[in-house]
Each structure stands twice: as C-alpha cells, then as structure tokens.
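Structure, as structure tokens:
Complex shown without one protein chain; remaining protein chains in place.
Residue numbering begins at 1 within each chain, and the chains themselves are lettered A and B in the order written.
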Amino acid sequence: MAIDKTCELFECGHRACGGCGAALAGRLFLKAAGTETIVVSSTGCMEVFSTPYPETAWKVPWIHSLFENASAVASGIESALKVQGRKENVVVIAGDGATLDIGVLCISGAFERGHDITYICYDNEAYMNTGIQRSGATPYDASTTTSPAGRVSMGNKRPKKDMPRILAAHGSPYVATASIAYPADFMQKVEKAINTPGPTYVQVHAPCCTGWGFDGSKTLAIGKLAIETGLWVNYEMVDGEVTKVKKVVRKPVEEYLKEQKRFRHLFKPALATGEIAKIQAIADGNAEKYGIDIKLPPKKDVEPV
Amino acid sequence: MALEIMEGSIAVAQAVRRCRPQVVSAYPITPQTHIVEALAEIVANGELAADYITVESEFSALSACVGAVAAGSRAYSATTSQGLALMFEVCFNMAGMRLPLVMTIANRALGAPLSIWNDQQDSISLRDAGWLQLYAEDNQEAVDLHYIGYKVAEDHRVLLPAMVCFDGFILSHTYEPVNMLSQEEVDAFLPPFVPKYRLDAASPVSMGMYATPDYYLEFRYETDQAQKRALEVLREVGKEFGERFGRDYSELVESYQMEDAETALVAMGSICGTTKDAIDEMRTEGKKVGLVRLRSFRPFPSEDLKAALAGVTRVAVLDKNITLGAGGATARGAVALEVRDALYGSTIPVLDYIIGLGGRDVRIEDIKKVVALCEAGEGDRFYGLRTEVL
Partner (left out) sequence: MALNVGCAAPPGRATDNKTGSWRVFIPRFDNEACSKCGMCQLICPEGCILQTEAKEFVPNYDYCKGCGLCAEECPKAAITMVQEEK
C-alpha cells in the first residue's frame, strides 16, 4: 500500500491548538491507514477537538465510548467484523493517559487475546485535555499541574513508563515508537502495524506546545530535539526483538530542556546541575540500551608534511 | 413444544443461542457464570456462529459489546452484582449512544459486606442509566424475556439496551420446567438486527461524539422519549409473542387476585411466586389480598400501575433493595418510591417493606406478616431484622 500524501481523512475545522502535535499525528496516521479503517478514540484532546456534535473531523467510521475502554471497544468491533466477514482495519487512537494509565487493563486484555487491532498512542506526556496533569508518560522532572516544580519539588518524580516493552511482553508481533517530527517514518510504521496480523502498537511522540510551553511553530523542532538528545528513541520491535533504531549524533539534553517551560525550573532561578545530570543519565541509558549513538570516526591529528 | 426441566442459567443460555448473537462477551462471576459457561460450550460445539470474547473484566465485557453493536452485530453479555457495578460507566454510555443489547442480570446483592446471594440492588442501582429493565418471576419468563428483549431493544422506535433480570440462585440455579422455543420459531419472531447506524467504511459515521451545552439536554430528552416509546413497544411485542406462542406478555403489570383486593402487594421477580402462594392461603382465610407484579421497572408503567391499584384500601411494596438514606426517619426502596409517585394525589396509603436482602429467605409466612403489618398501618421499614439491631 503506497502512502497517498494527498489523502485527507481528517477534516479541517477541528479545534486543536495551532501547531498541535496530536492533530498532526491524527492526520498522518489516517493517511497511512487509509479509507478502509474504523477508528476508535479514547476520551482526550484528540477526541474533544475533533468531535463536538455535529462537527466531526473524521471522514472514516469513528467511535468514541469512554476514556479507558478503547481497546475493549476495538476488540468488540474486530470480533463483529470477523463474524460478518468484513475486512476493515481497526485502529485505536488514544492519548498517553488513556494508554499508560487508565486503559492498561483493557489494553492488556485485548493484546493478550490477540485481536487483530492496531493501537496508536499519541504521547504528549501528560493529561493535556484536562489541563496538563502528569501521567505515567510524563518525563522525569517535568512540571505539570499535578507535579508542579516548587520550593521543595523539581517536578515529576518518576521516569516514563515503558509501555512499548509492556506490550511487547504481551507477545505483540509489532511494536514501534515514532515521532511526528519524522512524518514519513511514522506513517510507514502505522502501515506496517496495520499490515501485521494481531495486536500491534505504535507510540508516537507528539509534542504539545500548550502543555510543554513552546511556540506552536516549533512542534517538529522540539520533536527532533527529543530524538537528537536521546530522550526519545524511535525504534521497531518485531516479535519482542528490537530490529531497527534511529541513530543520532547526540546533543546534550539541555538543548531540549531549555526550549520548554515545563523544564524552566531546571535553569531558573539557578541551574539545577544535579537534576540535569540525572536527565542526561536517562538519555545515556537510552543510548546504551538501544545503541542510538552514531560513532564518528576519531579525528586524526594530521602531521604537517 | 415440550417442557424440559432445566437449570435457569442453562435455559437462558439456550434462549440466547436461539437469538443468534454474533458476539458474546462475558466475564465469569457468580451466579451468572453457568450462563456464560453454557454459551462457551454452545459456541465450542459449533451450535452458535458467534465470536466468544473472554474479556478480562466486566468493564471490558460491556465495552466489547459497545464495539460489536456499533459495528452492526447483535451481541450478548451477562453479569450480576459487583460486575454490573464495574460496568456502571459503560451502561450509561451504551444507552446514551442508543446501542441495543440484551444483558442478563442474575440479580445479587452489592457489597460491602460481600454477599453472593440474591436481592435486586445491583440492577436497581442502574435505574437511571437508560436501560430497559425487565424482571422475570420464573425461568419460563426469564427465557421469553430474552426474545422479547432483543426485539424491543432493537426496534428503531426504542434503540436502547435491555437488562433481563432474574433472581440470582433463586432462579438462576433452580431447575424448573421450561418450554424452549425452536430455532425456527425464534427466527420467525426475532428478525436479524438492523442497526440504525453502523461503523462501516462504505458509509462513514461518527459515533459517540460529545455534546456541548447546546445539545446535551436534547440528547437526554430523546433517550427519555425512547424509554417512553418502549412502554408501547413492549406491550406490542409482548402481545405478538402471546399470539405466536401462547404466553402473553403484553401487560407490563400483572394483576393476581386483584378484582376485590383491599390490600395490594407490589413486587418484582421471584418473590412474586411465594407471594401468590401466600395470597392463595390468605384468600382461604377470607383476606382480600392481591398482587400487582411489575414486569418492567424501566420504563416504569406508572399509568398501568395506577389503574391496577385503583380501588384498593392499602398498598404494601416488597422492595428487594434499599435506597439508603431515603424517606427521612423511615426506610424506602426504589420500587416504593415509584409506586408512591404513580399514586400521587390519591389517598391510598403505600407502605414499604425492605425484604430479603442479601439472600435472606422470604417465606409464605413472611408475606402474611407483611400484610398484617400493612393492615395495622405499620411499614416503611426493614422486614425481619435480627433482634440484636432493634
């Protein structure tokens, strides 16, 4: 299936913020999925900005039931299609709160049962729809409205939950991470996920200008910095084994952190050297775990002839 | 049509099979487990062309039904008690999305304290969810209400999910003679499901959108209107069932010995069988007692009930549930509140008896005592409490 870049299945007029990473994720995954797709949305930003009655942005069949049950609803749809002898793709699109927190039970069940569904998590690293509260996907030290930085707090105290590995451990044949900063890669992964039988998972990093505190024109630039610093890794896992990783010449994490208000407390009023070092250690750990570092050839001291 | 002696749960499973659901999604919990076990066996033996989803919770059981029905398939689930409580959010959602389903409720108490035994607190607590709620007196009725339930729920004048409630253990685990319709008979009565909308790439639709304050009120109004239309559709389909198969369900309230009754009992479910026996005995003792049995609690047949109770001297309601905190210093169950509402403006006293909660046995002599209490003007209380708490 060729990617048709002109195919617009996500209509204009939706109410996402200007420069919204999730809206771009929505457009892109639909381009990759195509018209023969039934979409199940969890409650969340994307659901809300795209479907105030009767102004839906969706041009494919779409359903929203609840916050936490999208994968169970998708299970029922897939089951019904099977009995009816129909062949549409069943794709869940859900935020990180719906995926890593409140929906884990339903996702675990659906993946364990082996339904032929593709689950896409647009990861904007907090509950954005309700006002930027922390989720299991919020990175270490990010300030959110429920993990605010303060006199005795440096923000969120825990690193991101590793949902892709959790689903790989369920026996998912295809698990991938992606970023809206690399649209073609994301679309290819969605396509691959859909074309792989069984429950597959794609977690796409979708920077949120409103929640993270940067200008909406920088959404892709921030996404790229996440990858270039090693704080987000794009990879694919086939049958539980990492098969492909995006390699980078890494930049120090400060370059990513300093662009976002959610990390401002690491720089003002004083440079939080120790905390930044911990975040650098997370990036170093990712680099080690996934082997993302491009080894530049050592510079030779050229002797003047 | 021969009578077969069957366990209630098995009879229900056999009835469900004949309704041809394409998706069965259920989680095991006592006492409805036998139903879903029997259906699993039916599917495993190729006797029903359904996909059987072994979900990881009741919450997902009903959520999967939402998906299946939205995709255009007839679906089925069964639950009870805590499981139904876990489905709470999905129940409201499914009715609001106007997705028809039949779900069997083997009625059981809600904890704490944990109790696996019967009362009707579980389904009653979902009173406002928008589902039809039908209550069976015996296993024959439980079976028949599944056929009727699908036909009414899927009627485009209604489009609401339905709970077919039958008392856990008392009916679900009891062997009774049941007349099972043949597959051909059910097929002739219950046509295949024709959805109003379905998820289909050939004709896209967005389902489950959110409503701003400009629209929400209207959608709630329309769901209430569908409940009101269901009153008539239930009567119509119940009548058709009677004409085809000889068991008439056109009445949403059933009167027993009410012609000259001075004291009317009002109840739902299996307690009505005991009550009828008690009435027979009291009649031989010269007491003018009758029973008005509610077959439908949602929609609530207020007008029918008012007509059935016209002319009685007093009403005693047997409530297998309690609306905790209602009634000021007295006690109230949900049925009594509805009965009072239906009789609003009349001078007929309505006294309530919270009875049989958590599986406490209700015997003929208990019904007689309730009638005596009612005649003495004493009521709006728990019946049969242990003396330690008094």
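In this section, a contact is a pair of C-beta atoms (placed from the backbone, for glycine too) under 8 Å apart; a residue touches a chain by one contact, two chains touch by 3 or more.
Fair warning: this is a prediction, and the values are worked out from it, not measured in the lab.
K.L.:
One chain is left out of this view; which of A:18, A:131 or A:285 touches it in the full complex?
P.N.:
A:18
K.L.:
Taking the entire complex into account, which one of B:8, B:168 or B:204 touches the absent chain?
P.N.:
B:204
K.L.:
For chain B, which residues lie in contact with the unshown chain of the complex?
P.N.:
Residues of chain B in touch with the missing chain: 96-99, 159, 196-197, 204-211, 215, 218-219, 222.
K.L.:
Considering the entire assembly, which residues of chain A contact the chain that has been omitted?
P.N.:
5-6, 8, 10-21, 23-24, 27-28, 50-51, 53-60, 62, 180, 183-184, 215-221
In the analysis below, only the chains that are shown with their structure count from here on.
K.L.:
Per the centroid of Cα atoms for each chain, what is the distance between chain A and chain B, given in Å?
P.N.:
44
K.L.:
Quick one: which bits of chain B touch chain A in the complex? Just the residue numbers, please.
P.N.:
Against chain A, the touching part of chain B is residues 22-23, 25, 49-51, 53-57, 59-60, 63-73, 75, 89-90, 93, 97, 199-201, 203-212, 215.
K.L.:
Tell me, which parts of chain A touch chain B in their complex?
P.N.:
35-38, 40, 47-48, 51-54, 56, 58-66, 68-69, 72-84, 86, 88, 105-106, 108-110, 112-113
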